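Here's the structure we're looking at; comments come further down.
Missing here: one protein chain of the complex. Every other protein chain is in place.
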Amino acid sequence: MGNKLRVGILGATGAVGQNYAVLLENHPWFDITYLAASPKSAGKPFAEAVKGKWFMDRDIPKSLVDLVVGDAGHPPAAFGKCDFVFSSYEGTKEEIQKTEMEYAKAGFPVVSNNSAHRWTEDVPMIIPEINAYHLQIIPIQQDNRGFTNGFVVTKPNCSIQSFMTPVYALMEQGYFPRELNVVTMQAVSGAGYPGVPSLDMIDNIVPYIGGEEDKTEKEPLKIFGDLVVVDRKINSVSSEGLKIRARCTRVPVIDGHTACVTLQFDSSAHNYSYPSLDNVKQIWEDFEGLPQKLSLPSAPNPAIIYRKEENRPQPRKDRMAGNGMAVTVGGLKDYGDRYSFVGLSHNTIRGAAGGAILTAELLKAKGYL
Amino acid sequence: MGNKLRVGILGATGAVGQNYAVLLENHPWFDITYLAASPKSAGKPFAEAVKGKWFMDRDIPKSLVDLVVGDAGHPPAAFGKCDFVFSSYEGTKEEIQKTEMEYAKAGFPVVSNNSAHRWTEDVPMIIPEINAYHLQIIPIQQDNRGFTNGFVVTKPNCSIQSFMTPVYALMEQGYFPRELNVVTMQAVSGAGYPGVPSLDMIDNIVPYIGGEEDKTEKEPLKIFGDLVVVDRKINSVSSEGLKIRARCTRVPVIDGHTACVTLQFDSSAHNYSYPSLDNVKQIWEDFEGLPQKLSLPSAPNPAIIYRKEENRPQPRKDRMAGNGMAVTVGGLKDYGDRYSFVGLSHNTIRGAAGGAILTAELLKAKGYL
Amino acid sequence: MGNKLRVGILGATGAVGQNYAVLLENHPWFDITYLAASPKSAGKPFAEAVKGKWFMDRDIPKSLVDLVVGDAGHPPAAFGKCDFVFSSYEGTKEEIQKTEMEYAKAGFPVVSNNSAHRWTEDVPMIIPEINAYHLQIIPIQQDNRGFTNGFVVTKPNCSIQSFMTPVYALMEQGYFPRELNVVTMQAVSGAGYPGVPSLDMIDNIVPYIGGEEDKTEKEPLKIFGDLVVVDRKINSVSSEGLKIRARCTRVPVIDGHTACVTLQFDSSAHNYSYPSLDNVKQIWEDFEGLPQKLSLPSAPNPAIIYRKEENRPQPRKDRMAGNGMAVTVGGLKDYGDRYSFVGLSHNTIRGAAGGAILTAELLKAKGYL
Partner (left out) sequence: MGNKLRVGILGATGAVGQNYAVLLENHPWFDITYLAASPKSAGKPFAEAVKGKWFMDRDIPKSLVDLVVGDAGHPPAAFGKCDFVFSSYEGTKEEIQKTEMEYAKAGFPVVSNNSAHRWTEDVPMIIPEINAYHLQIIPIQQDNRGFTNGFVVTKPNCSIQSFMTPVYALMEQGYFPRELNVVTMQAVSGAGYPGVPSLDMIDNIVPYIGGEEDKTEKEPLKIFGDLVVVDRKINSVSSEGLKIRARCTRVPVIDGHTACVTLQFDSSAHNYSYPSLDNVKQIWEDFEGLPQKLSLPSAPNPAIIYRKEENRPQPRKDRMAGNGMAVTVGGLKDYGDRYSFVGLSHNTIRGAAGGAILTAELLKAKGYL
């Protein structure tokens, strides 16, 4: 274990924090050595701090049961205890922004699951299969803010993970999206615990999740955006010409977000010709992202799974594909001028803690950790 | 009761037939006097024929418990027993087409819930609030086929009822749809009993329902279509210029189909100007269809209910609006060039038996019964 | 409406309070004229006070939308506004006990849904079909405490309503229970809103509900208990010789508590002989309680419904029997020395607000209101 990087978890007692605890058990590169949460939990053994609110189906990893929780709001408490941190720190947007930057200033790389810094210009928002090259923003961030080793990197919202990689795979082959309509059917675990009341989820669905539609419509634009760095200045991170319309709904599913997508390509691109059904399937089957090429420990391989059964993907059957890290697609239909498909990914693995872990693995492989 | 029309139910033992039985209890105009089903059920009292497969939450109406079931495949058995029939006759498309026309030939008006005749040119497919004037096809049908009093009228699929009236209300005011993307989230009662296995509906959704997407994309075109009758010939029933794309999914909800719709208007229409959010809401609130104007017994009033809460409509809370006959809409969003909304209606009431009953009421009010 | 009694609701914004609001709409004897809740809600129109936490499937009754909420902790605020109150006042046991007695002292009869006073010796705990004669404790309570017109009456816990009346019907005929084992399967509405997290109720059950087993084992003893009043003193309220063992579980059902009961009779009673299956069914079918004899507006008739289908009662199909006020039983099995059956009642109607309303109707019929 001596050579593993030592990991801290900020917000360790919350829903995402618990996922980190479970997912990092037996990780080949990372070892949880520090857990931090609110002052109320600080000073307690982890098992006591999460008593009555541990909601994972698996038990608390044995090595964490007695680990005494630190105060997440106090970065110096982490000194000497970990090499970098995953942040699911809870608070207002301003508190999160401030605290994550304090950890960075204190020398800790921060891989954040929070939305607070996703739109901070010098903070990259990463899906490792798509925009690993955005990591070159990190030295600019460090320059801008006088950080030495620390920095902040974010991952995007869980609601977009079910369609981003399949769309990107097509972009790579010259099929740029112009319009994307998506209706998501999101699992209740996305709201944490206690989260969504059962009175809303028995014999019912709720066609609204606060804030999700806005994130779903905007975050892809930054991730797909071109990055032009001139003189260590970021000139542009944006994705012009793509219009996303999202309706986000909550359905009675424990884990696994489903996305029903309609996709129109930008036919103005050079040499563009509308792809055939077989083209699209082949592109998905052949897709290999950087995490796959680097054989990162958590990288699913394949990254995209196309199911030919007409009634797939289904949350309970497909969410664990690639250990919860793959995206499963199906139901591909060609409307002559656009495609429709259904995408599915595990929201608390690929869409949250697992996605952050893959990002950290990428950072390590690329020398940032 | 003497003045009520006597009603027969074809396919009385099935899911839709059971709904007719329950919904017509205490109807002011109609009285069930004849129940018919497959030869296997024929000759048995109704309660015995549905034993072990009565799946309504309410009990069998007392007046029907001992009514002896007839053979639905033998129209003469209905002579003298009823004035018209609701058909949820079960069989192959060809069998249904043949049997329904035999009833019509035998003198019975047939209001059918089946899809078999929806695309027969001289058979109207009716949503009473929208295309009552299509009933003028009836005398042409009778002419064509040598019927005297009988005829066949159909109602469309349950999956489209959650958005058709709201869209039509806008059409009436000059806002014609050019593109309509819809993702439906359909209740399990739509598949009858036993229908959808619970193994598919616990901690899961299924993004596919056989045949529904095709019906959802095409049936609106006939209903919205212009009808030009020249010399007792039907010249055209079609809705050019409207493109619908549908994804139909099954969710763990007992009753109530939800539709997430994105709607683009045809800006080429004369004097067209894009409506404001307030325009759209006002149009929906003001909408009054023919059933409302005629105060038909089953007509919901209002026909369209706009909920301003951002998390509505919800199946369990809104399906019984207007006794299950209204359409509830919400979540209206303006994308500058198109609107997005969520519509909901009760699939077994408005979307099946209730919709057929309203159609029969319209037929009666218009002198066809 | 002039002759109706004016009703106040304490705790009007909570789950039980909302049930009162809906159930008393159009009540023939009672009219809600006063709504009271915590200081946070006081001063707001009811619709505003429950905004975002109205969880009933039906909308707020129109007459209550603009009714300004009073401070439930301040009894004088109710002066002149109502003739009696239903209490679902929220607070610690001590706060509830104190506040309910203050209302009584101020002259208001209080019909309470709370458990706080259920074990107060001079406060009756009533199931109208069973122990209406316990109401004679009221004048003793008034004597003890110097109340003039006010008093406190309670109703028992929702978990026992599914078996109490069927057991009592047998007691009336001389079959006294000695041992009663019960496993309840309780609906989520019993926990209010937000209540039970959906993460606990999708693909899961929870075999524990805090405090319910204790209530289920003890409350029947007081209700079935003999009352001996000597010189205006209560000498005994207890049910010796009955032993109840309860396991209370939570299941993914919106409304309707199911109880699986095994019942052993006390064979030592005079002239006892073990009843036959037909005896038991006949006793249940013939049972008529005082509410039925008095034709109280909310009294279900019959009070007990025996379903002969082997797979009933079921929550969704049977909870609304008798407008949610009846108890449905089924699955009767004779083990030679004891019986087993399944009972079901609606927990928020019969088991909470509806049960309290029936108690108030009884109080009115008996001249206490």
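A, B and C label the chains in the order they appear, each numbered from 1.
We adopt the following convention: contacts are C-beta pairs under 8 Å (C-beta built on N, C-alpha and C of every residue); 3 or more make two chains touch, one makes a residue touch a chain.
Since the structure is predicted, the reported quantities are computational estimates derived from the model, not experimental observations.
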Considering the complete complex, of B:Glu100, B:Asp203 or B:Glu217, the missing chain is touched by B:Asp203
Across B:Leu64, B:Ile234 or B:Val253, the one contacting the chain not displayed is B:Val253
Where C:Ile9, C:Leu64, C:Val85 or C:Met185 are the choices, the one touching the absent chain is C:Met185
Given C:Ala78, C:Val253, C:Ala326 or C:Ile349, the correct residue touching the omitted chain is C:Val253
Had the left-out chain been drawn, it would touch subunit B at residues 55, 188-189, 193-203, 252-254
Subunit C positions in touch with the non-displayed chain are 181, 183, 185, 200, 202-208, 213, 243, 245, 247, 249, 251-254, 258, 260, 262, 310-317, 330-331, 333, 335, 338, 340, 342
Even though one chain is not shown, subunit A touches it at residues 57, 202-203, 254, 316-317, 320
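In the analysis below, only the chains that are shown with their structure count from here on.
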Maximum distance between Cα centroids and subunit A occurs for chain C
Separation of the C-alpha centres, subunit A versus subunit C, in whole Å, is 49
Rounded to the nearest Å, the gap separating the Cα centres of subunit B and subunit C is 42
The distance between the C-alpha centres of subunit A and subunit B, rounded to whole Å, is 43
Shared-interface residues of subunit B (touching two or more other chains) are 202-203, 254, 316-317
